[in-house]
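As you look at this complex, bear in mind that one protein chain is not there, while each of the others sits in place.
Showing subunit A:
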Amino acid sequence: ASSAAQAPKNAILVSHRQKGNPLLKHIRNARWTYADIVPDYVLGQSSCALYISLRYHLLHPDYLYYRIRELQKNFKLRVILCHIDVEDVVKPLHEVTRTSLLHDCTLLCGWSLEECGRYLETIKVYENKSADSIREHMDNDYLSRLTHALTSIRHVNKTDVVTLGSSFGSLSQVMNASMEELARCPGIGERKVKRLHDTFHEPFKRVS
């Protein structure tokens, strides 16, 4: 644990209520410190989190609602971090989902304390990160780009991509290959041939 003397600016603020939560052991990639705060965790300028375990929710079904009500509207991102620690999840999870959805909270589920801790860390660490890594983007490597494109067709696997590429020479050749030529490739069966051919030769819009 880090000391409270550190500047709280780049640390996760942890409410005193959370003292003794074994989750804290798993926050290793970000600093954290206790502070007097309303939510369980403050993860940045405008984001906070409440922690709830499903087992606790089953014992105290109203707890979550009161905690959310306390939060008021001070944070843009309000995360409910739900630890799934019961076998029969459907009913309690349904209730938690409903409560968080109706009260403008974002629900995140973790199946282990480690996973829950990782969510907290990540949100803190990524506080100012751009969304580039989840936006459309591709590896620059030719083969992986080719694989990415061709595997969008169902049942086409990596081996087939290599087969197609090496038998036709280039993607445009593959796209203009006839059924017959496609069928000659080892490992490409009747169904794949048809699917490939349809994808390339059927018009985008089937409206006549």
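Note that a contact is a pair of C-beta atoms (placed from the backbone, for glycine too) under 8 Å apart; a residue touches a chain by one contact, two chains touch by 3 or more; residues count from 1.
Here is the rule we go by: contacts and distances are computed from a predicted model.
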{"item": "Among \"N(6)-L-threonylcarbamoyladenine synthase\", \"ERCC4 domain containing protein, expressed\", \"Cell cycle checkpoint control protein\" or \"Centromere protein S\", UniProt-listed name of the chain not shown", "value": "\"ERCC4 domain containing protein, expressed\""}
{"item": "Sole contact to the chain not displayed, among A:Val38, A:Leu71 or A:Val162", "value": "A:Val162"}
{"item": "Residue ranges of subunit A at the interface with the undisplayed chain", "value": "28-29, 46-47, 76-79, 84, 89-90, 93-94, 97-98, 100-101, 104-109, 111-112, 114-115, 118-119, 121-123, 125-127, 129, 131, 133-138, 140-143, 145-146, 148-150, 152-154, 157-159, 161-163, 165-173, 175-176, 178-181, 183-184, 186-187, 189-190, 193, 195, 198-208"}
